[in-house]
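Only one protein chain is missing; all other protein chains are in place.
Naming follows writing order (A and B), and every chain is counted from residue 1.
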Amino acid sequence: MLTASSIAQIMVSGLLTGLIYALVAVGLSLIFGLMNVVNFAHGEFLMLAMYATFGLALGLALDPLVAVPIVMAALFVFGAAVYLGIVSYAMRARVNSGMVQIFSTFGLAILLRGLAQYFLTPNYRSIAHSWLGSRTFALGPIYVPAPQLVGALISIAAFFALWLLITRTDFGKAIEATREDADAVALVGISKNRVFALGWGLGAMLVGLAGAILASFYYIYPNVGGPFALIAYVTVALGGFGSVFGALAAGVIVGLVEALTAVILPSDLKEVGVYAVYLAVVLFRPRGLFGSI
Amino acid sequence: MSETLLELRGVTRRFGGLAATDDVSFALAPGELVGLIGPNGAGKSTLFNLIAGALLPSAGTIRFEGEDVTALPAPARCARGIARTFQVVRSFDSMSVLENVVVGALARVANPRAARHKAHEILDFVELASRAERPAGELTMADKRRLEVAREPRLLLLDEVMTGLTPSEAQRGIDLVRAIRKRGIAILMVEHVMEIVMPLVDRAIVLDLGRVLASGRPDALVRDPAVIGAYLGQRRSSSVGHAPGA
Partner (left out) sequence: MAPRLSDPAPIDAISGSAPVGGSAFRRRRRGEFVAAAAILLAAAALPLGIDSVYVENILVLTLMYAALSQSWNILCGYCGQISLGHALYFGIGAYATTLLLVKFGIPPWFGFVAGGILAALVALALGYPCFRLKGHYYTIATIVIAEIASILVLNWPWAGAAMGIQIPYAQPSWLAFQFGRSKIPYFYFVLALAAVTWLATWLIEDSKWGYWWRAVKDDPDAAESLGVVVFRSKMAAAALSAFFTAVAGGFYAEFVSYIDPDSVMNLQLSLLMALPAVLGGIGTLWGPALGAAIIVPLSELTRSYIGGSGKGTDLIVYGALVMVIVLLRPEGLASLLRRRPGAAVP
């Protein structure tokens, strides 16, 4: 039965989820905007962050909120390592270069899933006790679970911090310069390789943050990266590859569309609305809302 | 055979409010070797792309061998005998040199066997036959340019093909252009390097600000005050600067 308040509940829920989707997607968009490479293992980065958060909760009794900085740091290192160890080689291929770039990260995704299944079992995990875990806030007639709300707020803060980083710091300028002309920046003393590695670290760190947040209220399993990766692709495509603000706007849109679709269709089909949006974007505006391709 | 191979009438191309090509009309006869010159920003590239079919005109008509090709896209124009090169030389690097030529030849002959025969013959002509089996990616840039013109169109559009060549490579390039022309292929070449193009072409068309400024034999053009003015008016000019009559 649809009342005004239940619609409001759905919209708020979709908005909060969407903000977290935006956070999941922005790392992908950043890496792409920087060097025109799609990280097909992006979902698996998220999966690793979720497992790491879970592990810290289980082994060290760390609350997910406390674990966030640790997980972010770990993912930063991991992302940079993936660039240096894998992607930088892939980008040097002169033969079948498109295929090499796609399969190098896609292969990594499969490998990571396999490792997770083998070492961590396919069982669904969840973090039983966290500080935010079972609290809800009431905003008028709307109930908002604390983890989602805090997650959404963290996401907004992260976007703001990212904006500051890109527009106000030297590193941000280096990123912009490298994005414009990766070969020319050597002339002004910027190491392209270093910027790329740091860019991957930053992108991985952002999705790591999302993973740490999601771990407190989402099931964790080896293939959890799959559905989130799809949402990330759709979000980035909708927002425009390379656009940070596009990722934010598109994430919110995707969250809302998903929530509203779940009202109209059986909840198993709620992704269909999101994918339909993706197809519409591909058909009518391939470069997305704010993209520049 | 009709007297006019290529005819442009009132061809205009606007981008927003700016006319990159403005009311351009000229004609090319079969087998003519014509240069398309002008200062930076004159609209040579745009006009080039309009003839090749990479861009469609906002107004005007383009006729090739009597047929109106204005609305035809690039592959269709290629099938009718218009071939073009690219400023940054392009080749199909995963295929051999011979296979590269076969791709183009297949637009003219239907079956691969005939196309391969033709490709061999063309490679002999551009003096790349010894490299027929090598991957195209291995060629030097000068050789890649030769590969680019390894075709048999009726009109060949050359886009600054002499750029970046050493003097001896450029000389071989000039010889090749002359040899192509001797086969009866008409050539329209966009070129910056005046020392090369002026002695080479039958006549030249000078563009400035999208319009045809002057057209005629090279020795007349270099004395034309309007032409000189257009070039000297450019603050950044790559190759013109010395006295006419060179």
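The definition used in the following text is that contacts are C-beta pairs under 8 Å (C-beta built on N, C-alpha and C of every residue); 3 or more make two chains touch, one makes a residue touch a chain.
Values in this document were obtained by computation on a predicted structure and should not be read as measured data.
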Sole contact to the chain not displayed, among B:25, B:94, B:140 or B:171: B:94
Which of A:17, A:53, A:101 or A:243 contacts the chain that the document leaves out: A:101
Subunit A, residues in touch with the chain not shown (by the definition above): 37-38, 86, 89-90, 93, 95-96, 98-104, 106-119, 121-122, 222, 226, 230, 233-234, 237, 241, 266, 268-269, 271-272, 275, 278-279, 282-283, 286
Touch list for subunit B against the chain that is not drawn: 52, 54, 74-75, 78-79, 83-84, 86, 90-96, 98-99, 102-104, 106-107, 110-112, 115-121, 123-124, 129-130, 132-137, 151-152, 183-184
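One rule holds in what follows: only the chains that are shown with their structure count from here on.
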Residue ranges of subunit A touching subunit B (in the complex, touch as defined): 94-96
Residues of subunit B defined as touching subunit A within the complex: 93-94, 137
